[in-house]
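Structure first, then comments.
All protein chains but one are shown at their positions in the complex.
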Amino acid sequence: MPDTPRPPLTQPRETAAKVSELKHVPPQTFMRKYVFSVDHKVIGKQYLGLALVAVCTGMLLSWLMRLHLGYPEVAIPGLSTVSPNGAPGGVMTPEYYLSLMTMHGTIMVFFVLTTAPFAGFGNFALPLQVGAEDMAFPRINMMSFWVTLAAFLVLVAAFFIPDGPPLSGWTAYAPLSAVGKDAGPGQGMGQTLWAISIALFCVGQLLGALNFITTTLDLRTKGMSLGRLPYATWAWFITSVIGLIAFSVLLPACILLILDRVGGTSFFIPAGLVISDRLQPHSGGSPLLWQHLFWFFGHPEVYIAILPGFGIISQILPAFARKPLLGPRVFIACLAAIGFLSYTVWGHHMFLSGMNPFSATLFSVPTLIITIPATIVTLLWIGTIYGAKLRFTTAALFCLGFASVFVSGGISGFFLAQPSIDVQLHGTYFVVAHFHFVMGVAAMFGIFAGTYYWFPKMFGRLMNETLGKVHFILTFIGVYCIFMPMHWLGLHGDVRRYSAFTDEYMKGDIPLHKFITVAALFTGAVQLIFFVNLIYSRFKGPKATDNPWQSTTLEWATTSPPPFDNFGGHPPTVYRGPNEYGTPSPSGDYAPQFTPEPAGR
Amino acid sequence: MTPALAARAPAVPARTGVWVAVLAISMTFAAVAAAMIGRAGAAPDWQQFRLPPILYVNSVLLMLSSGTLEAARARLKHATPARAIGGSASQWLALTLGLGIMFIAGQLLAWHALATLGLFLSTGPASAFFYLFTALHGVHLLGGVIALVYALHRVRQVGPAAAGALGAAALYWHFMTCLWLCVLLLLTIRL
Partner (left out) sequence: MGKLLAGLIAVITVVSAAIFARHIWWMPPDISVHGSGIDHQLGETMISAGVLFVAAQLVLAFFIWRFADRGDARPIRTFPGGVTPMVVIAIVLVGAEVAALSLVGTKVWAGIYQAPPNPNALRIDVQAEQFAFYFRYAGADGKFGGTHPNLIDDGNGNFFGLDPANDTSARDDIVAASLVIPVNQPILLTMHAKDVGHAFYVPELRIQQDFVPGLDVPLQFTATRTGKYEIVCTQLCGLGHYNMRAYLEVKTPADFAQWLKDQAAQQ
């Protein structure tokens, strides 16, 4: 399809001047450079740093959980010092297990899977990719990071208070989460801190989405029409719109939860509840109301977690296939379709919740329909690989691995989308397998791919490829060993969120649980290779050129790392779309967006 | 986009930003409204009460403030740089700010009126949603006040060049007025 250059929107005069003001003088002090920085590149790295701390925390929690599930009689060294009440003698109590599980889910979903692919990489790369000097509102951008960090600190504080962290899961269903201390251990102040943390997180993400959307619409450089936007930017843009709507609903939900806990209201708590032998003073509320509000946010949230990964894979895979992405316009249309449909399916988390059973059928239909754009996207990647000249860098390997694990995770969704099958599989390990494959593995692979790919641009040095390949292969084997068996446990009826398997029919599955535990600890240990690679390469890695991967998009037009104002005061002009791999030009077997040589096709 | 449209207005990121904020705040409003309707249907404990009459006075004040804000913008557009700084545009802006602050004070008076009737946050769902809606709107309006203060500062500094910032703040302010009227309508019907 001929690529006719279209005149760009006129440059924003006043705000370009304003951003330039901020970007005129590079920051001098340590605080301004690395701490309270308005530079989107620094903010992106700060988000990634936060996500790194969060993923280490979340992973540690998962090891503790798996140790307890596979080997419940083993005393975990050091645990009784960390929490004498939670793990007396190193063996955790059931409530402690549930608290760890709650914090694991909350930290991973919010502070890793929403933070790294979207806030982290998006902040770093989006302004570069559209050719801007920074985001539209740099000070608000800085605020969004600090609010998100505050949210994380509030959440983690729950570990250190006497009542301990909440145990109602990342989903915090009412009334368990709403009545307060009477509901049992783990439901005191910790749950309130959870709600405050998530509310703050919503604010941080809304401020971020504000920047992403405005920058993509208004700060594109000359020649960068919407049709020439890189696919990662499209993914971040669509994710921002999804997030804008979703977080705007979760925020009031958390406020209502806090009010039920401390304000004496009854939004979610009905009358007549007897908890801990006390008749609760609430009345009239509806637990289903919490579920509807939560999942109206919750389902789009999982697409917020995965869509940036789609964009990152679609950016990276063509670069290492030396071949254009197949069907880019269809790809973008699918992203938009998934975004739109994500708001119509929330009830599939509630098939058995007691809501009108007819609504189950209503929610099931769009849930199954979402399979179609998701399938198209996967087939586009497979079609891109056809006839390619694959270069197996670590970033490319994680893209290919993403395709495989996304197929695995997506297919189990096919089962859960049908209410009649959900009768048998809801609340079992089958669900745990599904969401870990698509989020814990696929989205993580997107983060890894982005790290190996953009590391040279961020730090001016390349990561070690040998370590990267070992990291990939061992992780790929490891994650299949952890999560594929969980489908089988679920089919057998093993229930999730159990701190022990004392039911007769589940006892026979404990050997499989032990296998999963060993696989999990192995895979966790393998991540050390990644950390070593990160730290070593940051300081000692081979220096990177401007465009080590021979990629087409604008971030590769500037130095590695870029100067303070991204393009040294000379914003690039865009001459073509981002997909011209395999188009011979003076640059090589591809035509970057930013070079004026004539296109080959 | 035709050449005429493209030439009409340069993209002002602040304005785009406000539209994005409008979308987000509208979704929050929708969520709380849905929660209210859901809650009302969940149990027969919805005790209706008469809205404090001062709410209607406050509404008039807010609508007036939108008017004065547009007056300020009109004067800014036709002023020379020299006249704009410290001129009548800033006076109308200051009036808008004053009306906004009076609105917020009036909302607090409405809360006081309810409290004297013994209606608090925890008394029942109807009063809970009243406080919730008015508090959320008030907090967001305060944000609008801060935006207007900033716009006023810019007008006093650079005159007509501040039209973009003022336009964005005005868009937000008018949205707050519209939103308040929607809230009022919802409360009148439901409460």
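Letters A and B mark the chains in the order given here, with residues in each chain numbered from 1 onward.
We adopt the following convention: a contact is a pair of C-beta atoms (placed from the backbone, for glycine too) under 8 Å apart; a residue touches a chain by one contact, two chains touch by 3 or more.
Every value quoted in this text rests on a predicted model; they were computed, and no experiment measured them.
Trainee: What shown chains does the left-out chain touch?
Mentor: A
Trainee: Using the touch definition from the top, which of A:91, A:226 or A:385 touches the missing chain?
Mentor: A:385
Trainee: Tell me which residue among A:270, A:460, A:548 or A:561 touches the hidden chain in the full complex.
Mentor: A:270
Trainee: Looking at A:38, A:65 or A:489, which makes contact with the chain not pictured?
Mentor: A:489
Trainee: For the chain left off this view, which of A:83, A:225, A:344 or A:404 is in contact with it?
Mentor: Spelled out, the listed residue whose C-beta touches the missing chain is A:404.
Trainee: Using the document's contact rule, name the residues of subunit A that touch the chain not shown here.
Mentor: So the residues of subunit A touching the unseen chain are 93-95, 98, 167-169, 173-176, 179, 183-187, 269-275, 277, 279, 285-288, 321-323, 326-327, 330, 352-354, 357-358, 360-361, 364-365, 368-369, 371-373, 375-376, 378-380, 382-392, 397, 400-401, 403-404, 407-408, 411-412, 414-415, 418-421, 423-424, 426-428, 469, 473, 476-477, 480, 484, 487-489, 491-493, 495-505, 509, 512, 581-582.
Heads up, the rule we're going with is that only the chains that are shown with their structure count from here on.
Trainee: Between subunit A and subunit B, what distance separates the C-alpha centroids? Give it in angstrom.
Mentor: Those two chain centres are 34 Å apart.
Trainee: Within their complex, state which residues of subunit A touch subunit B.
Mentor: For this pair, the touching residues of subunit A are 7, 9-15, 136-137, 206, 209-210, 213-215, 217-219, 244-245, 247-249, 251-253, 255-256, 259, 263-267, 270-271, 283-286, 289, 292-293, 296.
Trainee: What residues on subunit B touch subunit A, complex-wise?
Mentor: Residues 6-7, 10-14, 16-17, 20-21, 23-25, 27-28, 30-32, 34-35, 38-39, 42-45, 121-122, 124-125, 128, 132, 136, 161, 164-165.
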